[in-house]
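Omission of a single protein chain aside, the complex is shown with its protein chains in their original locations.
Moving on to chain A:
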């Protein structure tokens, strides 16, 4: 069973519906005691990094997520949820993240390219992962103005080119993230959600 972590940031309607279409069992909660029952977690998120971290801390969820990740439960951060997995962000001043992966969240450099990075971009797969099998050169839907500068290149499982190399799928051990919205990324995105769900299911057996 997947637990979708609800901390008041962003729209989880679409991701819920995508899981329902794939018949993946899930529940939504913002309470540690309830979430604890899950076999794996989705950390969604749209909005500002600082607000998101404040909300997570206020609900006691920041430490909870770190503990659960350390205990080996699969975790998938989506969009802002992926950025929160890293050490810190420069969005609206410096804010500390969850620190589960090494790196910083920076503003996409303005220049010839428009910010936000909005639209369909092609995935370049760097490190083989069960999440990305057969997805080389597939497209995903991105909407974001900040990107992750990962410290450990091996955690960047796939990237997309947008002036800078934008990490698109990250992961180490049982902690994963997608910068794009898998639930809005047609076949490729749904495949990633499905594979993550299967990983959660395997862990529960």
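Assume a residue touches a chain if its C-beta (ideal position, glycine included) is under 8 Å from a C-beta of that chain, and two chains touch if they have at least 3 such contacts; residues count from 1.
One rule holds in what follows: contacts and distances are computed from a predicted model.
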Chain left out of the displayed complex - its UniProt protein name, from "Amino acid/amide ABC transporter membrane protein 2, HAAT family", "Imidazole glycerol phosphate synthase subunit HisF", "Discoidin domain-containing protein" or "Recombinase RecQ"
"Imidazole glycerol phosphate synthase subunit HisF"
In the whole complex, not just what's shown, which of A:6, A:39, A:68 or A:183 touches the removed chain?
A:183
Considering the complete complex, identify which of A:7, A:41, A:86 or A:139 is in touch with the unshown chain.
A:139
Give the residue, chosen from A:119, A:173 or A:203, that touches the chain omitted from the document.
A:119
For chain A, the residues touching the chain missing from this view
11, 13-14, 17-18, 20-21, 46-48, 110, 114-122, 139, 141-145, 161-162, 181, 183-187, 189-190
